[in-house]
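With one protein chain held back, the other chains of the complex are shown just where they sit.
Order as written gives the chain letters A and B; numbering starts at 1 within each chain.
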Amino acid sequence: MADIIEITEKEPAIAFGKEEKKLLTDPINENNPITVQVLGVCSALAVTTLLNKAIVMGIAVMLVTAFSNLFTSLLRNYIPKQIRMIVQLVIIAFLVTVVELFLKAYNYPIWKELSVFIGLIITNCIVMGRLEAFAMANKPWRSFLDGLGNGFGYAVILVIVAFIRELFGKGSLFNYKIIGPTAEYALNTSQIGWLHWYVPNNLMILAPAAMFVLGVLIWLQRTKYKKLVDIS
Amino acid sequence: MGNSSVIKFTLIMTVIVAFVLALLVSGLKPIHNVNESVYNKKGILSAVSEQLGKDVNALSNQEVQDIFANQITVQALNTEGKIVSDDEISSMTNGLAKTAADVDFALEAKKPEGERLLPLYTFKAKDGKDYNIMYVRGKGLWDEIWGYITLQPDWKTIAGEAFDHKGETPGLGAEIKDNKAWFSQFTGRKLYNEKGDFQSLEIVKGGVKQPDYQVDAISGATITGKGVQEMLQRGLKYYDPYIKSKFSNQMESDTVHQMMNDTIK
Partner (left out) sequence: MGDLLNIFIKSAFIENMALSYFLGMCSFLAVSKSVKTALGLGVAVIFVLGLTIPMNWLIDHYLLGETGLFKLDLTFLRFIIFISTIAALVQLVEMVVEKFSPSLYNSLGIFLPLITVNCAILGASLFMITKEYNFSQSVSFGLGGGFGWALAIVAIAAIREKMSYSNVPAPLRGLGMAFILTGLMGMAFMGLMGIDPAAF
């Protein structure tokens, strides 16, 4: 694994140098968990019909990856090898439950809309993948940053996909009408949209569209970064 | 590492995790309960949002509670359209609810027809008029759908409506909740024809021919549309006897009025 960087004991526990910055920024583009590592796709598709759903989901995943990486890294020398996987899963499931309880208390409508997909963060391969690949072998602070970075990389893709799907599927952003006719599909009819001739394309809201949008995003990314191209 | 240390680790972890979660749940449970009840109440208020003159989603929890305390009363009906007294409510719900306000009507809708209780909410608008809200529940494409239908004070014309669903497809069936242009078609439609007979609404494809009793379908959501139509036909029928009794009262008071006028002359 290229991203496991051994650090010497002399370094302070919490430092923020070049390498730490790389941990944060790498997963946003060249090592993006969704478009490059193909992890955690399931929820990327289901929650991206509306921008605010995608943002809440992105933040939830960021918190879970960051803190599960932190806790696993803190416990890495104590976790018995035989039950490693179950322990990791319990840590993740615990954090997801905490996130769910808070979301249910502070934003009930969004909780209601995300329904089972909050629970599915547990099996979001990004979280599990980072624990195995990074947190089990690195110190807490670096693991935390790595988790934060990967969660953020995930959230960025989620927001981009949701932006495209909501804008062209409903003609709105954050439920505010932007383009298309004002009367139809408008959740807030007092807003006047431009491009009145545009009829919102319902296909964008349906699940397959998320697949197309992601496919095209990967296409664009690989056109720009030639080294990511699949040779097979 | 030996088995004993594995067991020790598992035990400690389980205890810590369970303890923290239990603590959180007991702390947040009251907020969850308030949120849930406000969410359901907002669903009901959406059916009178026009009469209320406010965006229901923008209301705070306190405002919702206040409106419910001051402007809304609820009565329970049985499926024959009779108002059920508090004693009967507690016997019909096995003591779960004591007054009509505590009945879980979503649960009631799952009971066999004869044992069911239906809510009738009355919203007292600022202008002093009473708007009655009826509750219907049915099946969409994937899962349950439900709705609240508000009647004008004349008991014949629809004054407002709100639909919700458990898992319809976003962009298709879910439009019954999201697309105001679609559901506001119901406003102004009639449930009773000139003779005073119950005539529920139809959801039709390709253009409305009888504007009083028909609503245009959502394209691509045929099954959900059929579900809404079936839900309205079956669900509103339960209220029919009660509404009919209101008609005859109205007519009686009209004739009494007439007779009094005649005698004065």
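By definition in this document, contacts are C-beta pairs under 8 Å (C-beta built on N, C-alpha and C of every residue); 3 or more make two chains touch, one makes a residue touch a chain.
Quick caveat: nothing in here was measured; it's all calculated off a predicted structure.
S.K.: Among A:79, A:158 or A:209, single out the residue that touches the unshown chain.
M.R.: The missing chain is touched by A:209.
S.K.: Which residue, A:23, A:39, A:179 or A:205, contacts the hidden chain when the whole complex is considered?
M.R.: A:39
S.K.: If you put the missing chain back, which residues of chain A would it touch?
M.R.: Touching the missing chain: residues 35, 38-43, 45-46, 85-86, 89-90, 92-94, 96-97, 100-101, 115-116, 119-120, 122-125, 128, 206-212, 214-216, 218-223, 226, 229-230, 232.
S.K.: Tell me, which residues in chain B touch the chain that this view leaves out?
M.R.: Missing-chain contacts on chain B: residues 17-18, 21-22, 24-25, 141-143, 166-167, 169, 222-223.
Just so we're on the same page, only the chains that are shown with their structure count from here on.
S.K.: Indicate the whole-number Å distance between the mean C-alpha point of chain A and the mean C-alpha point of chain B.
M.R.: 36
S.K.: Taking the touch rule as given, give the residues of chain B at its contact with chain A in the complex, in rising order.
M.R.: Against chain A, the touching part of chain B is residues 1, 5-6, 9-10, 13, 17, 20-21, 24-25, 28, 31-32, 35-36, 38-39, 57, 169-172, 178-181, 220.
S.K.: Could you pull out which chain A residues touch chain B in their complex?
M.R.: My answer: residues 49, 78-83, 87, 90, 94, 97-98, 101-102, 104-106, 108-109, 112, 169-170, 183-187, 189, 202-206.
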